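Every protein chain but one is kept in place in this view of the complex.
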Amino acid sequence: MRKKRTAYLLLLPLMGMTALALLACGSVLTQSLGVVPAFGLTEPTLDYYREALADPAFFSALGVSLRVALLSALAAAVLGTALCAALVRVGPGPMGLLIRLPILVPHAVTALFAILLLSQTGLLARWAWALGVISEPGEFPQLLFTPGYGGTILAYLWKEIPFVAYFTLALMAGVSCTLGEAAENLGASPLRAFLTVTLPLSLPAISQAFLIIFLFAFGGYELPLLLGATLPKALPVYAHLAYMHPDLRQRPAAMALYGLILLLSAAMATLYGLLTRHLLRRVEGGQ
Amino acid sequence: MKLEIEHLSVALEGRDILQNLSLQAEAGELLALLGPSGCGKTTLLKTVAGILAPQCGRIRLGREDITHLPPHRRGVVILFQDIRLFPHMTAAENVAFPLRMRGVGRRARLEQAAKLLDRVRLPGYGARRVGSLSGGERQRVALARALAAEPRLLLLDEPFSALDENLREDMRELVLSLHREFRTTTVLVTHDRGEALGMSDRVALLFHGEIEQCDTPEAVYLRPATRRAADYFGGCALLDGEVRAGIFRGGPVALPVSLPEGRYALCLRERMWRPAENGPYALRVERVRFRGPETAVTLAAADGTLFQKTFPGSVPFQEGDVLRFDLDVGDPVFFPQEECL
Partner (left out) sequence: MRKALFLRLFLGLAAFCILLPAALLVLWSAAARWSWPNLLPESWSGRTARELLFGAQSIWPLLGSSAALGGLAAALATLIGLLTARAAALYDFPGKPLVRFAGLLPLLIPGTVFAVGIHLALLRLGLADTLAGVLLVHVMTALPYSIAILTDVTAALGGGLEEQAAVLGAGPVRGFFAVSLPELTPGILSSMSMAFILSYSQYFTTLIVGGGRVRTLALALVPYIQGGDRSLASVYALAFTGSALGVFALFETLIHRWQKRGDRP
């Protein structure tokens, strides 16, 4: 029998890291409650949260982050699933390697891609000019640095669609070459076999990929910083601005914003887990 | 419906699996496709079902050429070895799946599914989740699901190999009784010789992507067409020898035959050796292995040729004794020697 003590010894480094991560969350939450002994603040209070929630700028920042995260994650889940299905049907080939490229490219570089491609003097605008659709840069729809955050969403899509496909590929390929094949054998057309058997059974992976990219985009900093509007800002950019305030006594206010990001992420992840649990149990129950 | 396969060749990843294979299954027949693993049985099934595309050749079902039909329009259903029930559906929904694909309404198809579940002796199992079924139950649900598709041709891919031995016999009986009832043309793929001989109307022997022999179970067993076929069924020893002037001589055996001169192998079955007080063959007992219901005995002729023979129960002789035998070959089976080269 392998000894329990050995297992705990092996886990010591992980426990250290976990303690540090919990300490990190704890520190943010403590300071957000106004407890910063170094500044002589020791009385816990919810005032900083009240202040944050009373500021309309917070809600517009929250709106931006929710919008960007939801739209990009939804579109990426749908298109990524389609990409994955095409890869399964046709066979991965070189494209199976190529979809890993956007996953490896860092967000800052993705932002640069968006600038080179989508700005009003970017390549797409030039193509539109060459095709005679527009006659000057100003006529090309403004996607970058606008309150609509279209460029940010498109940049996220460039990274996330391949991510969803890559994340789902192994499961979907496995389902397709056994149960999908059986469905076609029993009289289902390829499309119906996909919709009735392969897709529902691939949902656990797709749903997990959705949650990962949604939370990432909700808490992401680089893309909205580099591609977003001055106002309204995305929530993490808004929080960072408060964090950089020269007056250190403003720290608890910034921490309240980080606390809100943390709590909202946790709440949304929990809610999502509850919503999808029934669906996924039905799919996973038989396996 | 009659299945006709003509000159079929299939290659997978650049490797030839089936070469110029022709085979027929008569309407309503149960044809066993027997062969060692890796001989191309599953590839043949998948090609007939349209999951794999052949390099050349034709597949006809009844009068229709189905070579280029997509799988879902062939009416050819495989009962896969790994069962493949859809885990997100109940047993009844699984059985109703082919009906749903044909546009049968929900009520009607679930009723039909319940009837079919009765047929495979799973009454009241409709609402059960697939995960809660035992291996034998899953296999029967899969069988009901295949029948629900009303296949023109049913392909069974080693359907009993995943089951325990005691369940296997039950399933075989169930498949046979359903076959008698529905008379669906059926191809049963197996590597179990007894199963192939015991269940089918005819047996097709498949070695290395080619059909070696296709005949009734008795003929395939008793009159193997080739030395390889004889070797595969076992139960016989091949005695190499030569025919000269109408006499076959090989080891201790000499037989009058009507064959052209040349080298041959004689297929000798152990029951051909009959113990006889004054028989012409004196064989020395080399080895005695008691096995409970029977005793396996190795016998050696004067020239060193060895023969196997089993005796019921225990035997009254020991290693070293010399026994006398008659040889009754009946209608002997010879294979020309060139063939095995």
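General remarks:
Letters are used for the chains, namely A and B, taken in the order the chains are written, and counting of residues starts over at 1 for each.
Going forward, a contact is a pair of C-beta atoms (placed from the backbone, for glycine too) under 8 Å apart; a residue touches a chain by one contact, two chains touch by 3 or more.
All figures in this text were calculated on a predicted structure; none of them were measured in a lab.
One chain is not depicted; across the entire complex it touches A. Of the candidate positions A:Leu41, A:Leu70, A:Leu199 or A:Ala269, contact with the hidden chain is made by A:Ala269.
Among A:Gly34, A:Gly151, A:Pro200 or A:Gly219, only A:Gly219 touches the chain that is left out of the view. Against the chain not shown here, chain A presents residues 2-4, 6-8, 10-15, 17-18, 20-28, 31, 82-83, 86-87, 89-90, 95, 98-99, 101-102, 104-109, 111-113, 115-117, 121, 123, 125-127, 129-130, 137, 158, 161-162, 190, 212, 215-216, 218-222, 226, 236, 239-240, 243, 255, 258-259, 261-262, 265-266, 269.
We take it that only the chains that are shown with their structure count from here on.
Chain A and chain B have CA centres that are 56 Å apart. Residues 178-179, 181-190, 192-193, 196-197, 200-201, 282-287 of chain A touch chain B in their complex. Those residues of chain B lying in contact with chain A across their complex are 49, 51, 70-73, 75-78, 80, 82, 84-89, 97-98, 100-102, 129-131, 145-146, 149.
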